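For this depiction, one protein chain was excluded, whereas all remaining protein chains were kept in their positions.
After this line comes subunit A, so read on.
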Amino acid sequence: HRILTYYTVNLLKLNFNANPIGVDDVKNEKQKKKISRFYLDSQATTMIDPRVFDKMIPYMTYVYGNSHSRNHFFGWESENAVEEARENIIRLINGKNNKEIIFTSGATESNNLAIIGICTYYNNINKNKNHIITSQIEHKCILQSCRYLQTKGFEVTYLKPNQKGIIELEDIKKNIKPNTILASFIFVNNEIGVIQDIKNIGKMCKENQILFHTDASQAIGKVPIDVQEMNIDLMSISAHKIYGPKGIGALFIKRKKPNIRLNAMMHGGGQERGMRSGTLPTHLIVGLGEAIQLCSREMERDNKKLIFFFNYVKQYLSKNLDYIIFNGCQINRYHGNLNISFLFVEGESLLMSLNDIALSSGSACTSNTLEPSYVLRSIGVSEDIAHTSIRIGFNRFTTFFEVQKLCVDLVNSVKRLRSISPLYEMELEKNNSSSDTLQFVWT
């Protein structure tokens, strides 16, 4: 045992830099059998980092003051913690002032506040200003907010992305009108992981004097964001996507001249500069601040590991399976998200057969329906292929053992399901003969 340990330690010393993922502690079959469930749906949510939870504990127990109580020590203590969290967020995104951060209950509320709040405010001042530009691949909360505004008489342009999932700058430029108030584009898409050209979109919006909002809930802490360089006026942040607690998010509103104003949706005591009333949940805000601080320190290390896993899974699946499609641009992307279509295998069936691995066949917000992903349909994926897709999400805590098990189980499940798939059988027959085959239509 001592000899084995000595050699292992020396091998680690030799190969450490070559292996960015480090060491797994799963050494034998007995240990492997004990690990029963794997979580690879990080775009839905992530596990809370123990360091974040440790930071939150005092604010759930003996530091219980209301951060708006200005008259006593209990309130000052909570207020200091909230301001420290604000400072952490501003530092990560290169904001200029702590007051640019408004805490909300999550990215959904931030998106609603940004879109509905901003547009209704500026429309009240000038009735002619009633146009919004967004894309077809935004998160549901943005699309639903825009649909709500359409019922109130606003005009919304939903831009179609190209086949890689990128919104073309020419399309945005063509659709900017004199009555445009706001452009909203998601930074990192939650379904296909594609990163939009936010810097150039921001520059175009600034030149045309329209406000630019981005939903950065999947991007913050994972890709570098500089709100000054990217000309971002409004940005939505979510804590539970970056190893923080659920139920807290933030909206960044840039301080510039003229000031960006919006109509509040929560009215009350005037907290958060009157933009979002309600007692601040100090413990959740502390969790968000700590999660952001950890992300700023660990971003490079985490991304190195995720790129390794991304490339490993792609190479393994490409080598062992045919008829697979990797959706979305494979270069401008966040590597913790991998969306794959396995032709001739229904995505839901594949998920059921991988019953000890948590994956998704679409965004969590739409996972209670059996409709194919609207994001995949927007990038030109046909309905039958969209039904065959699954989404894999790696995170900071994912291990190489989990990735290996995923690959092996995926290949076995796909092969088994294809062996009983009449569509696959017909495809093989079509390849062997020259006769036409029946076309199946998904209902």
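In this text, a contact is a pair of C-beta atoms (placed from the backbone, for glycine too) under 8 Å apart; a residue touches a chain by one contact, two chains touch by 3 or more; residues count from 1.
By our rule, contacts and distances are computed from a predicted model.
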| item | value |
| --- | --- |
| Undepicted complex member, UniProt protein name, chosen from "Beta-hexosaminidase", "Trafficking protein particle complex subunit", "LYR motif containing 4" or "DNA/RNA-binding protein Alba-like domain-containing protein" | "LYR motif containing 4" |
| Touch with the omitted chain, as defined above, among A:R86, A:H335, A:R396 or A:R418 | A:R396 |
| Those residues of subunit A which, in the complete complex, touch the missing chain | 12, 16, 21-26, 34-37, 39, 47, 50-51, 53-54, 57, 301, 396-399 |
